[in-house]
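Structure record follows, encoded as structure tokens.
In this view, the complex is presented without one of its protein chains, the others remaining in place.
Here is subunit A:
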């Protein structure tokens, strides 16, 4: 995406990537002790926006985030975040990035206000600014009077919000959220996703959301990166993944092969999926062609309906061992 646009004054690290690139990796590989491969030859480039990073547990999501933060050094390959190289310039990257870790990360005896203020100061905010921005950040994530109570007494949902607020307090350009909906009930998940969506759209902050639940992130993302076993499955705009995949599913009680042959003869690219025939939906005429073919062959039509492919199905054939 958007390759080959070199910035004139701000020469990018990777020659193929332009300055609009938010995150770029090139043949990124990370092995632990030469035995465990967490990331293998990952090359991906994404533009600002809300990016979903999906993969099963152990797919390499957290490793990728730690490399982006400059906390881990890749075994080989190159990486760029906000036009900076986290392996050499990690402090500069971390100054512009907010990170929400996956696991429990809050000291129970501090209040949310104290904790977020303190972490704001650690990010380099002056004392009074840190206090102001801490209460702003907590207000944006929906914590009001509760922020003066110790975090230990918070619900999981509130703790997740505090973790998000501390990632937001220093006004980053990019948020890295590792499983932000972890441990939340369905209503809490929806609220958290709505919040992330709001940050990505209204606040003007790019967000990388990590999740093992594809159905969740695809609702709020512009771009989706899917990795499995440290390898890239696919990275693309979410619109590109869904619009092209509206299909008609046809099922007849008998004569499926005859119908397939007939439809192929009508220049329709038919695919078999068990007892179903899948035909890409070009326009309304596709319906007529199929109905006509069924009528001509005098086959008992069981069903004919439009299927909007969920993104999950794009990956289904590629990761047979998961989901």
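Criterion: a residue touches a chain if its C-beta (ideal position, glycine included) is under 8 Å from a C-beta of that chain, and two chains touch if they have at least 3 such contacts; residues count from 1.
Here is the rule we go by: contacts and distances are computed from a predicted model.
Per UniProt, the protein behind the absent chain is "ABC transporter permease"; the candidates were "SoxAX cytochrome complex subunit A", "Anti sigma-E protein", "ABC transporter permease" or "Cell surface protein". The chain omitted from view is touched by exactly one of A:125, A:270 or A:299, namely A:125. In the complete complex, the hidden chain is touched by one of A:66, A:131, A:147 or A:262, namely A:66. Seen across the whole complex, the unshown chain contacts subunit A at 66, 69, 71-72, 91-92, 94-95, 97-99, 101, 103-109, 114-115, 118-119, 121-127, 129, 133, 136, 140, 150, 166, 170-171, 199, 202-204.
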